[in-house]
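With one protein chain held back, the other chains of the complex are shown just where they sit.
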Amino acid sequence: MAAPSTDLSAALVLAAPAIADWLVVLPVVLMIGVGALLMMVRKSVRLHGTIAISGLVLLVLLDAALLMRVSIQGPVTMVMGRWLPPFGIAFTADLFGSLMALVSAVVALAAGVFALRDIDAAGRRYGFFPFLMLLMAGVSGAFLTGDIFNLYVWFEVLLISSFGLLILGSEPEQIDGALKYAVLNLIGTTLFLIAVGYLYAIFGTLNMADIAGKASGFRETAPLVTLTALFILAFAMKAAAFPVNFWLPASYHTPRIVVSALFGGLLTKVGIYALIRVTVMLFPVEREELSFVVAISAALTMVIGALGALAQNDLRRLVGYVVIVGIGNMLAGVAIGTPAAVSGSILYALHSVVTMTALYLMAGEAARLGGAWTLSALGGLYRRAPGFSAASLALFLAAAGLPPLSGLWPKLVLLKASLDIGAWWLAAAILLSAFIVTMALARVFLLAYWRPRSEPVLEMVPELVTAIDWRIAWPLGCLTALSIFFGLFPETVLDLSQRAAAGLAEPSAYIGSVFPGGAAP
Amino acid sequence: METPFAILIGLFFAAAIYLMLSKHTVRILLGIVLLGNAVNLLLFTTGRLTREVPPIIPNGMDALPAGAANPLPQALILTAIVISFSFFAFLLVLTYRAYQELGTDNTDEMRLAEPRDEERPPMGY
Partner (left out) sequence: MNTLILRTVAPVLTALMLLFSVFVLLRGHNEPGGGFIGGLIAASALAIYGIAFGVSAVRRAIRFHPMAIAGAGLLLAALSGLISIFAGVPFMTGLWIYPEILGVEVPVATVMSFDIGVYLVVVGAITSIALALEQEETEPAEAIGEQPLVRVKRPRKPAHKPKERG
């Protein structure tokens, strides 16, 4: 065995990673581990809640620690299996990724607590909590990975667990919604895979930092605009932007409300995250070329989403359209593309994760108190639950972007950014959509909360539920408080999102974290 | 070698898109399967086609021999095949269930989640 030996040490990581670097992979590993544990104890349903909630609390703590570290020291990287990037799969957390990871962990914890009441024993035996854990593994993985094919894998992980959550209960309506959701999302991720294939054909690498460093060298020779257009289409499909958004209102109102809340809060935002990551960080020049198309799509998404919200009678479908309006706003930031606009998008994404989840949970609680999902049947909620109504009003204001709540600041940043580049029509679309959403939500408040309840409907409610359960009050209250806090004290989040956007526009710190010894050969 | 593959991939995509434009869920499903295969072939082609040496390190060596095929696209395809297989299994069951529950395989008639004659929200109190 006289082997002609090759020196592998040049391709291997030899320095031991700091223990703190493990924070990059731990959120994902934790969620996979807890999910696996829950799958193993699938019969003992009573344990599920405890295990899942402790896992989610730990996830929030890990993500918070990661964010602290990243905001102090800059991006953190860990490469799997000691292989140097771009050969090994890298996990890289920058400010943008870790911010999103933390907010989504907080929201998942709130939804998990809410689910303790909302999901019955049958739903748990079916596997609600394992699916939730795997969904969070997919979401955290997507936010923290530094490898574009790995991003695709995490997309699929969260997609397949979202299928499982979507058909929990197997009612005919859910099957109908799930079929459309599954087919269209699968086509979206396949488009993403096609784009990844072309990307590999052009660059010969899948590491995002490597691509960001090399992109300028390929600009003359390779069809990067086509590639970017393909990525934009794929992620727009995941995010539900205008011409490809129809799967969202067709499916998001069918599952259990806590599942809708998770989807509305997290899944579309993962699409936006990937869109920002790829277009702003990897292909800024090509994004510039396509910005007009994206801007039109953004404006149409906003206005059509707002009009859709105005036309809905079902509370859940209405909230689904409000989610779409938010997507339009974030897309506007991507279209403008200046660091200020991108920071507006990031800020909007953070606000939207919290607010949309809370809105869905609120809709579920309103339907439980009022005994119906439709605006025509609901009424008198204000008299029955004043505290809940106040929280709902706060959330409505936040979602509509009215002061003093969290929706105001991102809209303001985006408006200023679009006026700065002279795109007055984009600014007009933002204002118009906000106005229509305000009308739609004000009508919800008038009809469902203020309107005295008509007697015949009251008869139909079997029992009057008046006591508010802690498993509902805490998640709703905390999310609302978070939204109010974002609104009243926006400095910290504003500063963080500006720094995140700056890090995307100038990714040298990101690249430096993946390639500490300078760029790859 | 790449040109015939490019044409083949184009044919796959065309057939897949044609099938997916159908109203019937089973044809859409077949279109999705074809689309997955088209993408796998595409990934395979993006790694540049060589037909000389398989990417396996022979006994007693530490690195791939020269002229070996690119192993990375093959790993990507393996992942993509597993994923598209599992999605196909899921979609197959889902389609069957949809047929059982909704009594149709025509997507135009699947209006349970979005009823055609949906009530408008009240215009006043």
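As written, the chains take the letters A and B, and residue 1 is the first residue of each chain.
Throughout what follows, a residue touches a chain if its C-beta (ideal position, glycine included) is under 8 Å from a C-beta of that chain, and two chains touch if they have at least 3 such contacts.
Source: prediction; values computed, not measured.
Visitor: Looking at the whole complex, which of A:Phe149, A:Phe283, A:Phe486 or A:Tyr510 touches the chain that is not displayed?
Guide: That would be A:Phe149, which touches the missing chain.
Visitor: Quickly run down the residues of subunit A that touch the omitted chain.
Guide: Interface residues of subunit A facing the absent chain: 8, 12-13, 16-17, 19, 21-22, 25, 29, 32-33, 35-43, 78-83, 87-89, 91, 126-127, 130-131, 134, 149, 153, 156-157, 160-161, 163-164, 167, 170.
The rule is simple: only the chains that are shown with their structure count from here on.
Visitor: Which stretch or stretches of subunit A touch subunit B in the complex?
Guide: Within the complex, subunit A contacts subunit B at residues 1-6, 8, 149, 153, 156, 160, 163, 167, 170, 172-180, 182-183, 186-187, 190, 193-194, 196-198, 200-201, 249-251, 253-254, 311-314, 374-376, 443, 446-447, 451.
Visitor: Provide the residue numbers of subunit B that touch subunit A in the complex, in ascending order.
Guide: My answer: residues 20, 25, 28, 32, 35-36, 39, 42-43, 45-47, 60-63, 72-73, 76, 79-80, 83-84, 86-87, 90-91, 94-95, 97-98, 101-102, 107, 110-114, 118-122, 125.
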